Each structure stands twice: as C-alpha cells, then as structure tokens.
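Here the complex is missing a single protein chain, while all its other protein chains stay put.
By written order: A, B, C, D, E, F and G. Residues from 1 in each chain.
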Amino acid sequence: MAFDYFKYLRKEKLPHMWCPGCGIGIVLKAMIRAFDDLQWEPADIAVVSGIGCTSRSPGYLNANTLHTTHGRAASFATGIKMHRPDKHVVVISGDGDASAIGGNHLIHAARRNIDLTYIVNNNNIYGMTGGQYSPTTPLGAKAATAPYGNLEPSFNLASLLIGAGATYVARAHVGNGRQMSKLFRDGFNHKGFSFIEVVSNCHTQFGRRNRMADPMNMIKWIGDRATPLKKWESMNEDDKAMNFPVGVLHHDKNQPEYTDTYDALIAKLKQSA
Amino acid sequence: MAFDYFKYLRKEKLPHMWCPGCGIGIVLKAMIRAFDDLQWEPADIAVVSGIGCTSRSPGYLNANTLHTTHGRAASFATGIKMHRPDKHVVVISGDGDASAIGGNHLIHAARRNIDLTYIVNNNNIYGMTGGQYSPTTPLGAKAATAPYGNLEPSFNLASLLIGAGATYVARAHVGNGRQMSKLFRDGFNHKGFSFIEVVSNCHTQFGRRNRMADPMNMIKWIGDRATPLKKWESMNEDDKAMNFPVGVLHHDKNQPEYTDTYDALIAKLKQSA
Amino acid sequence: MSDQYPLKGTSKRKGITIEIDEVMCKGCNVCVEVCPVDALDMEGIGSRWQGYLAVIKDIEACTGCLLCELQCPDFAISVTVPDKKKKAAAAK
Amino acid sequence: MSDQYPLKGTSKRKGITIEIDEVMCKGCNVCVEVCPVDALDMEGIGSRWQGYLAVIKDIEACTGCLLCELQCPDFAISVTVPDKKKKAAAAK
Amino acid sequence: MYTHDKDADVKFWAGNIVVAEAAVAAGCNFFGGYPITPSSEVAAHMAYLLPKHGGHFIQMEDEIGAMGSVIGASLAGAKAMTATSGPGFSLKLENMGFGYMVEAPCVIVNVMRGGPSTGLPTHPAQADVMQARWGTHGDHSTIAIAPAFHQETYMETIRAFNLAERLRMPVILLLDEVLGHLSEGVVPPKPGSFEIWDRPRPNLKKGETYYPYDTTNGDIPPFIPYFEGHNWHTTGLNHDKTGFPTTDPATVDADERRMIRKVLDNRDIIDKVEWFMADDAEIGVFSFGSTARAAMVAVKQAREKGIKAGLMRPVTIWPFPKDQVYKFAKQVKSMVVAEFNLGQLVYEVERSAKYELPVKRVLKTGGVPITPAEILQGIEEVA
Amino acid sequence: MYTHDKDADVKFWAGNIVVAEAAVAAGCNFFGGYPITPSSEVAAHMAYLLPKHGGHFIQMEDEIGAMGSVIGASLAGAKAMTATSGPGFSLKLENMGFGYMVEAPCVIVNVMRGGPSTGLPTHPAQADVMQARWGTHGDHSTIAIAPAFHQETYMETIRAFNLAERLRMPVILLLDEVLGHLSEGVVPPKPGSFEIWDRPRPNLKKGETYYPYDTTNGDIPPFIPYFEGHNWHTTGLNHDKTGFPTTDPATVDADERRMIRKVLDNRDIIDKVEWFMADDAEIGVFSFGSTARAAMVAVKQAREKGIKAGLMRPVTIWPFPKDQVYKFAKQVKSMVVAEFNLGQLVYEVERSAKYELPVKRVLKTGGVPITPAEILQGIEEVA
Amino acid sequence: MHYETRFSAVGGQGIILAGTIIADASHLQGLYAAGSPTYTAQVRGGPTKVDVVLDNEPILFPRAANINFFLSLATRSYNMFAKDLEPDVTIVIDPNLTTVPDEHRKKYTIYDVPIIQLTADKMGRMVYTSAVALGTWVALANVIDEELIRAALKRRAPKGTETYNMKALSIGIDYIKELQDAGKVKA
Partner (left out) sequence: MHYETRFSAVGGQGIILAGTIIADASHLQGLYAAGSPTYTAQVRGGPTKVDVVLDNEPILFPRAANINFFLSLATRSYNMFAKDLEPDVTIVIDPNLTTVPDEHRKKYTIYDVPIIQLTADKMGRMVYTSAVALGTWVALANVIDEELIRAALKRRAPKGTETYNMKALSIGIDYIKELQDAGKVKA
C-alpha cells in the first residue's frame, strides 16, 4: 500500500498555493509521515503558524489549525497548550516569521521548555512579501531590500535556540525528506520544547536573485552543504564555515516541562485545599 | 585628587531615585569610570534605555540621553548609531526590559554586530512595576506574579547572546565595581556589539520576597556565587550550577561591524557614481 | 494528457506501482532529478502549472527507493512497493 | 548632623581623605560592610532617607583601598589617596 | 452608588483585585499577561487565584504575546482574559484585531493611566477611550465597558465575559488608575445568583461538518473548541464560513458587515446607561467611569444651588449610546461633558446631538482627577 | 488631476516608488522599515536609493523596532521615514506615541490594505483613517495626509517631511493599495523648485543652556540634534521644558495642551482641501485618496445628468477640516460620503455638519474599490 | 460623618498598609471607606501617601478634598503633600525628619511626635514605624474605635508580628495620651 497522506490532509485544498518545487511541500509531507509514525490523531493535534508562505501550511493539514499574525504563532500556541496540556501543539513558520518579528516569542517558548514543537522552514528570505532579506539571508546575497547584496550577518538559528535553552534542537534540509521526518518525529516525541530548522529553498524569491531560479539548483546547493553533525565536527574551520551540520544538534531530556510543572502546582494546591 | 564623577553626571538630579543600596548606582558609577578611562567626551556619548528602575539611569548621566519605551532601547540606539556611526552609543536596561519584552531587539542588535554596548542590570525581577518575575528570576523564587514560587526556567543571558552572535559577551556583578568597570571599558572599546550582564540586587522587590530584604545580604549572596570564568570552568557540574562565571565570556574581534560595512557600501557607490 | 510516457505504471519485475496525479503535479522536476535510476522524466505542455508534468520513463528501472515520493513537494507522485521492503524504507 | 563620628576626615598617617556627602548618603550600609578594615560605621537618625547615615569611625585604619567609594551606589562617599597608590588602584 | 448591608461580607479591595475576583467568578480559567502599572495587580491576583481553581496563569514575554496566548487559549475553549494599561494596550492592538477577525471570546482590561507614551504611569486618565474604539486597523465593532464603582466593576466584569461569550468576540473593560488602586467595599454576589453564559454551540447532527463561521442561524456563529474532532481552521485573513481564506469581494464585504451588525443588533444586551437626577434635568452632564463619580457630586451640588442638572453615565461606552444622547440633548438646554482627557467622547456626544447645542467641555489631563468643583463650574457656566 | 507636458520627463512609477523618490528629494536620509504588503516597495526602493545618497537604510526585526530606529535617528538629526501597512501600523502605535511625546520629526507611511487583522493583504482599503487619528493611547494631535494622484503624492510626501520638521512631530502619509501599486505618470519637480524645511533651531547665546522643550518663543520647541554638546535628555514620560520627567499636574496639562495646540494653531500650513465642481454644488460629495478619483468621475457624470454635484476632497484628513465641511454642509442640500471602509470619516462629517443633513454613505469593503457608478448612485439617491 | 486622612512618608509601604487598616476597621464600624494610595511601585524612595476617606454615606468622589488629619514622616513628603490644607486640619509630624515652614506652624495645629525615635527606642525595628504612626491617628482622629483598629491591624499584619504591632500601636496612642494628659493636646 502506498502511504496515505490524506488522513492528515485537507485534500480539497490541494494543489497547494506554493510555487512548483517549493520546499514547504516537502516539509509538510515529512510532518505527516512523522504524525503517522507516532499515530497521533488529527483531532489531538493543533498546528499553529504565523504569516508567510510557510505559514500557509496549517490550511492544508487536517488538524486543529490556526493561521495567526506575523511572528506570534508561538504565543498563540502557548495559550492553546496551557489550556490543553494533554494535546499536541506544533508551530510551523518561516525564517522571517520565526526569527525576525517572532524571535522573542520563539526564544521565550524555548526558555520555558513548554511542550511545543517549533518547525522553521528556513528559506533564507521573506518569500511571501517578495524576497526581502531575512535574519538568515547569507551575507552578500541579493534580496529585494538588499540590492547591493545583504550586509547583515545572519543568525545560526540552532545556536540561538540552544542559547535560549531549548531542550531539543535539530536541523534538517529539503534535500532529505526521510531524515527530516525522523527528526520531526523525535521532536514531537520530546517532552519539552523542540525546535527543528529545515534548511529550505525559495528559488522564486531567493533563487531568482541569486542564480538559482530552478528549484533543484537550490535544493542541491543546500544538500551539498548539509553534513551529518559528526562529520561536520571533524571538519576544519574553513570547511565548517562552508557547510552546515544536520541531525540532532542538542538534546537534553532531563529538564522539567512547563505545563507539567504548572499542573503539579494545581495538583498540590488542590491537595492542600 | 578624588575621582571626579561629576563630569559625567547631572549633579542637580542627585540623589537618584533608587532605593538605598540598589545596585544600579554601582553600575552607573562603573560606567562613568569606564567612560573616563577611555576619555570619551559626554558630547560624543548617547545613552539609551527602555523602561524600568535601571532604565532611569540615562537621566543622571551627562550625555545625550534617551529614555525610550519598554524593551525598545536597542532599536532606538540602532537608529542613532546608523545615523551617527562616529559616536558612542550605549544601552542600559533591566533584565525585564532587555530580555522579556526587549528580547528580540537585543538578539538582532547582537546579530548585526552593530557597534553598541548593551549593559543589562540583571536583578532577576521587574523592579519598577512591583516585583513580578522576569525571564531571569530563578526557579522557585517568589515574586508578585509567582506567589507559589517561580515555575519558569530562566535565561542564561550570556548564552543567549553568544547564541545570537554577539561578539563581546561579559558578566560582572554588583559586588565588584572595579571588575565591572573594566569589563565595561573593554566592551566600550570593542568594535562591534558588546553585551555586559551585571548580576545585581533588587532587595526591595526580589530580596524582600526571598529573605534578603537588606541590600548587603543580596549583594553578598551574589558575590558569593560569582566565580572567575577559569575557576568556574574547572568546577564540577553541581558547583557550576550553584555558581556563575564572571569575566569576559566570549570575545571575537574578527567580525565586521555593521555601520562599517554599510559605510563601505556608501563609499563604494560614491566611487562608482 | 501525456504524449509518450504514462502517468501510472507497475513494474513487471518488482511489482512496484508509480502513480502521478496530473492535477497535483506542478512539473517542478524535483522527482526526476532525485531519482537515482532515471526512471522518471518531464514532459512539456499539459500541466496546469507551468507547462510540464512528471511522467514515468522507465518503470522497470524503479527500485522503490521512495525518494521521488518523499521529495515531491506536491503529493503528486506515489510509489507502492508490494513487499515489506517499503515498510522498512519508510521506517528509516 | 552626626552625633559622634565625623563625615569628613583625613588620616594623619597616610593623608587619606574620606568624605561623606550627607545629602547623597542613603544610609544603605554598603560601604560599612565592604570596608575591609572596619573604618566606617552607620549612625541612626539624621539621613533624609531611612534614618541612617554613613560616618567615619576610624580614619586611621583606612588603607585607601577605595572599595567603599566604588561600591557606594549613591556617589555619597569619596576617598582621596594622596600618592600614586590611588591611581594605580583605580587603573586596575 | 452602592450601599452595603452592614452584615454583608464586605471586601475592602482595590479595583484591580475586584476585576480578578470577578473574572474567576465568571468562569475565567486562563490569564495571559504582562505587568504594567497601574494594572499589574490584576495579573498578580490572577496568578494567585487561577491555579487554586485549576486554571492557568502565564506571564508572557510581552503584551503582544499575552494577547496571542489569550486568543489561543480561547480557541481551545478557555474563558480567557488579559489586563494592561496604555502602552501595553497599544501593543495588543494587532492581535486584538485578530481576535475580532477569528471571533475569539475574551476580555481585555485596560486600567488607564496618563499618556500618550509612557506619560504618567502612576496617575489616572481616561484617554484611551477612542483608542479602544479605533485602535486596531481596519473596520470592526467594539464593545467597551467602563464601570465607576467597585460593586459595578464586579458585576460588569462578569457581564464582559458573558458578552464576549454570547457575541463571540473580544470585550474591553476600561478602568483607570483611580479605580484600579482605589480600595472600597464590594460585596461579591453568591455564585449562582448571577448569570454565566457560555459561547453558543451548534446543534450538529452526527457526522455533520462543523463550520466555524456558519451564520445560517444568526450573526453569531456557534462555536466548538479545538480538539473535539472537527479539525477546523481559522485565520486572520478574511475567510468564508469554513474559516478558510477568501478574497471574494461579496463574501468579504458581507462578513465584515455581519461582524459589525452582530454588535449593533444586540445592543439590548450590550447597552447600559445609568441616569442620575436626569428626569427633569435642564443641564445635561455626560460623564463615565471614575469621573462620573465627581459628576454625581457636582450634579447634587448644582441642584442644591437650584440648577436642574442631571447626569447621563454610560457604563457601556462602545457601542456609543447615541440615541440616548440624542434624546438627552433634546431634553436639556445645554450639556457638560466631563472626561479625564483632552476631548474624546465629547466628539461622539456632539455627533449624536445632531444640532448646535452648547456643549461645555470639562477636560483635563495631568494626573489629578477632575473634581466635583470643576464640573460644577462647568454646569454653572452653561446654566 | 494633473496634466503632463509632453516634453516633461515623465516617470511611470508605482505610487510606492513615488513616495521613496520624493522622500529622498525632501532630504530623507534614514529609513527604518519592515516589509509588508502592499507597502514593501517603498522599503525596497529606499534600500536602493539611500546608500547612493549617503543615507542609511535598515530593515529592522519588526515594525516596532523600525519605528524606534526612526525616532532614534531623528533625534540624532536625521530626516527619517518608515513605511508599513495595517498590521505593521498597529504595531508601530506605541512608539509613534513616543514620537509625539518627545516631538521627533519623522514620516510614517501607511499603504492601506483590507483589514482588520491580516484581512486582504493584497487588496486596498481606506480603513485605517480613524486609527491614524486615535490609534495610540493617550491624548495627542495627528497630522495625516492622503493624496490621490501620483503627482500629488510626490508633492505631499515632501510636504509631510516639511510639516514634520516645522512642527517637530511625526506626520502620517496615508496611501492605499490602489495608489501604492498603481503605475502612473509623475514629473518630479526640479530640486530647488520646491521648499525644503528643517526643524527650527534655537538662537542660543554662547554657553546658554539648551532646553529641548523650550516654548518661550512659541509652541514648537526649537531643536538641536544629539552630539552637539548640549547633552540633553528626553523621555516618553511627561516632562518639563528641560526634557526631564515631571508629575506636576499643571505642567503636564499645559504641555499636553500645547502639543495639541501646535497642530491646531498651524492649520494654515497643514490644511489642504481640493474642491471639484463644488462652487455651485447642491449635492456635496466628500471623498479622499483613491476613492476621490472615482468620486470625481461620478460628479462629472452627475453633472451630465443635470445633478449639481460637487466634491470636497481633503488632502489633509487630520486635523479634520471641520469648518470647511460645516460650510459645505450649509451650502448643499444633502451629502454623499464615499470612503472605502464601513464608515469612518463619515462620523467626522456628521459631527462637523452640526445639524440633521441627509448624509448618504457609500461604503464598501472586500477589496474592490468603490466605482464611479456606485458613487453616482449615491448621488442620485439624495439628489 | 465625613473624615479624611492622609498619611505620607518617603518610600513607605507601611503607611499604605496603615490606610488599609483604617478602611478595614471602618467597615466594622458601619462606615464607608475609600482608600487611594499614591502608587509606589514606581516611586522608589520617593514621597508616597495614602488618603483614606470615611463617610457614613456611600462615597461618590473617592479622592480627598478637605483633609482632616495629615501625617508626615519626612520633609520631602510634607512639602509634596501638605498642599491645599484647610485651617482645621490636624497635623502630626516627626520633628526629627520633617521641617515645617513657619507659616504652617502659625496656620495649622501641628503635633511633633518623634515617631522614628520612638520606634527605634521602644521597638528596635523600623518596620513598626507605621503602626506607631497609626496609633497617633487613633488617639487624635478619634473616629474609629480603638478595638476595631486593633482587630483590623491583627488581620493585616504579617504572621508572627501581631503582638509587636499591637505594642507599636499602643506606643503611638500612649504618646498622644501623655501629651493630652500633659494638656499639650486637645483631647
């Protein structure tokens, strides 16, 4: 039997709105396979996003889905999770949404170690608004607001999240959907805040301006640099800078999860009442 | 001759508004000594803050001073520095201002490696608004909004900033004004974004709720845990967790500074015009 | 709509079925490029999207590696492998 | 306003001058606590702040280490050391 | 004006505590906040109360996040509240607009302080009332309630939750620093002695699809929270009844009009105006919230001086009670509008009066509330 | 309506490009932005233009930061601008209030789109006009300009900068998606052919102290940027002339009134109303921005049908031209207010008219602009 | 019955609590009360005050308009809050910490009570300052039954400090009583 994606999809909404070859579709697929792996029921899953191409994902997923305001998905998700700690809450958004305007909610959700999985489709650009540079656009790359090449150093999202206290941090890339799905599954499974960056392609807005207008060009450019963490660690500094590690980058299983802590307080107060 | 603080002070505004024994005054003093060390002229310095007890500091400093909105100081400072890259721009704010509402501007200023020095007086509490817990309040500590003890894990600000890409990260504490001043001076001197956390006391709002209502109790409690980085690194995990390292925690002198990069572009365009 | 190559097929040797959904397929070329055995191809004119559509060039070559399916951004290609092999691959 | 101990004094031995500004001093006790040689003290009633004021208890004991000045949150106490010693200390 | 039975269990509470206590009484089980003077005690008291009642309190990283968490919790089924003051209210506006758009019931408390900007953080004002109406971008209706006495604050907080639930939308509760920090007696009504409303649920047949914006039975779409198997979607984009985005001009136009209509057509449960010595008034005083208390004294004093003054005190200020103002304006010779700002609702009064009636403005800012004497002077000027 | 000389150097620009070009022509040397449809091209074009002119562009992490950077740059002496649309405008409000409070000259562009919330990001609306007036908390005056033609946009962008400088305050420029993305001809005036104003500087004697809010010579305090040796302070708290906080009620009240007065007393340079066939009009049409262009066609068509219609088109919409509306309302039999929202400035029109004049509302939302035919129908209904 | 009280100090949380205690007690006596503190969380070390309005009718305008009793523990708070006082006001100050303008001495009835000294000498800990101050109010204002004040104070005092607070209250009351006995104060 072929894998049945449609349990988790709103079939009538397809084909989706994304450009031919856009990596977001690959991410969506990997999410579905991870849901299926864990046998999560659609009714028990909330998927929350901000604004952007990536943030249109929830609309295609058969789940409790919420397309919020730009950058604020984590805060809505926090409210959902606090009120229903028994449910699975996943955030998916773009690099701009997550790390530009949404950076604060992202790092605070990580700090609290609240049991959300935050997936960032990092295509190094503001796709939806027409290709302005994002906090992850490489130095020198062209963008709508970087006509002379981007002048701003970029975030290493994984480092940022580790610094913020996230207890599960992984990186996948669009060239390897199978690994992506596995990392999603591990992140979903992790009790606490999990963050998975997917290095992705926006050939339309990033690629077109940077000689990679074809999706496969970009996907290959990404795949060529993606290096398993162990191997990457053994590289010299120059090679490290040219490549990026993929896989589980950080995993701390011993930190208390926030809604657990809170509900323990409720239980304690109930007892003492 | 006694050291003359008044070159950098608005004497007529003193005594300042802070509680007797509040660490902010110690920070202010250390800043002044660092300015003096570098012979920076008041006219060439802008000091920008957000809102909070700490953020009242600029009002006492004889410089170009700006008391902005809560959490947004870094963005105002960025505007000032971009327009006047030739001047010294310093941000000073509290842990809440810098890392709660202001977290996003903080990490992005760090990422850009724009030449600001950002000083955080981290007293682990929202002092001004009456002692609500902040992102740096220790787990279990009491606060106005944590009547049962704080449930939220806290930020390690230095780790967060290193993760965000800051090129100079240091930690001082109120028990050692001399070291603080030296770290400020180094941060001021650093071409790029520098971040200095000062572990500080708010005995009024934090201490009172946590059995340290007396300033010296809190200052000692801090000082006892402050450990020079080298020594701290050699500690076992338990001791590491009980103490915190002070000194320069990260220093990368080789990254391009943002206004330099920008002005190089202007120069290039001028040439090619 | 495809001229030469089919959108659906089952290999005789391995019994692997590949199916391309012509409504979903946007002709992005990803599946063609990722296929290690060159079993797929693009065909011009016909897609509602940009004038291309994926087609099966050589069903017998297919190893059932699933790469095309996993990498297709559009839920447009599915690969059914008859035996346990597929399950094993998916679980990896 | 101080009853017993002075707010200003110069040590005979080392010529070190300590000066407490009674308008600035909030009586927080920090200087007293940090002085390694117990040269300072707090006195009740008199401060506009909370009923205390720092005073010089033993000027001759003062080593000019500057700790009280550096740690005073209120620009209320200053220490002047006559020779180079002070400069050296400050520069550290 | 509320009188207390000597034997009643009178609580001497600050207004902010009253709000928190009443919210929990109304069924509030989620609070997402961020501290700000002079509203902070609402959050602190919720942090104390909620876990005892099995509810959840969270102090978010900022007001934007607080508002987001409240809407998220609401969609998951919570009765949710946030509380803030001027600067925080400004920050919440974008997400409040999202709340209007997805029709998420919730209560937003603004304990007003002096502004604009940081202004006078520890002093009162009533200068966010126009902002409450127009603060977020785009067209939308607003419900805003401004009580004047603690007993009223208690009951109006409950009503705010009920309106939010019944109309499926955010409701704003406006206090000010005077009320928020004022301690006065309040007698909490017994549970069961007041109405508690929950958002309407649809009558779905088994297997029937749930549409989150189905308005076949009226302008207020019935609601089923997340996680009950309906797997529905919503978005801040204009959407159709399914909750999915649409750009169909007619659908969008109709939907936006519906959301405004659902407020205007339910004014019977929303509107609330209190009158004080107004029946035979010749000088009409208009005032609300804490300032109205000074106006009551002024009206009494005017009467003592032989001036037939009377007070119209809207408790619900949005939607604006324009018809009542119109009638009042026709009844009186002239009007006095007393508000603790530099002129906001007076514009609405002028608009509602619809003719050139002398309208005396008693306006003020600077942190010290308007006194009875100042209003009395205004009354005397137009008497 | 602008006619172009055939030989003129006509640029076929989108409205957003016009704004950027005009800003640089007006002396803008700092732009802090954050992309948002449909305003993004303003930022992109500034990113292209500014470094060529020695100015600085920065894309901030969000709109709040963008607004902060603009005010910071302004205090350091820059002519600074930001551009956004609905959701971003909502986010900027808190810092805009700070701009009013510290009296920092700057220009804020809002290219309006459908709302509320995310709404219709790629479609036009005129639904942020009340927000422009009342969006931030607290009392304050607003200057908002809404041009209708690209040539006008060019000149009004320059005027926005000039007003910001002359009055030392933020000025809002309101476009909408129709204008922002519409490409039409514009002939940029030659440098030197138009006025450029800089913020007033004080005449200080040597050694004299500079007070950043010294109003001895008028309501607009003269300005010296940072870093010129005056080491001044400012704050979003209410402050006195020195820039330091004060809670003195009289000082605060007076200062807040002054900041409102500085706008109202300078209406001669702020106000701008265009009239079209209005002299003998019996049916008064009121419309602004892109909708006014449809209204012009409708007025012409009405005249062709024998209906004496005429258009009042405010270019400056805040402060609201209430006296002109009053006069116009007295002149005409009835009015038609056409705005691309569900009723905003019509409230001001009704208030300004001061009596029960029939006011027909031609209102709409949903993304497709109001057509001449729809306005014509409105005219015919009240004719 | 209408009585307005203002307590003021520098940076004092204690006086705000004292105000609350009066209000609490007033309920027990069948009165209406309205308490308005300056909000101190933002005024570290700055002058603070609390106004308590008592009335036998429900209180409409809750702010003080005509203060009957004014207490100040510091010159800075005195200068800030001793404004718009009517001639019939009763004023208590700590003479060690508060300097009162001469004209005020002429205009108003001012009692010098060395509250801080009394607290320091007799209680040893400054936290009881406000209870001592409250005692002077009990004796001078004479509008609420002493026992009701004691009951309210007990309820609001931090656990374990009840007896100390009772003692501190007595110190204030007794000091005034002594003055009264000595004929220096109208009883």
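What we mean here is this: contacts are C-beta pairs under 8 Å (C-beta built on N, C-alpha and C of every residue); 3 or more make two chains touch, one makes a residue touch a chain.
Predicted, not measured: the structure shown is a model, and the values here were computed from it.
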Any idea which of F:K79, F:R133, F:R168 or F:H181 touches the chain not displayed?
F:H181
Which of A:P20, A:G96 or A:P135 touches the missing chain? It is A:P20
Give me the chain F residues in contact with the hidden chain, please.
1-4, 6, 10, 12, 37-38, 40, 121-122, 177-178, 181-185, 290, 293-294, 296-297, 369, 371-372
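FYI, only the chains that are shown with their structure count from here on.
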Highest C-beta pair count, chain pair:
E-F
Taking each chain's centre as the mean of its CA atoms, how far is chain C from chain G in angstrom?
86
Residues of chain B touching 2+ other chains?
18-20, 22, 51, 67, 69, 100-101, 103-104, 108, 128-130, 135, 148, 152, 262, 265, 269
Residues of chain C touching 2+ other chains?
none
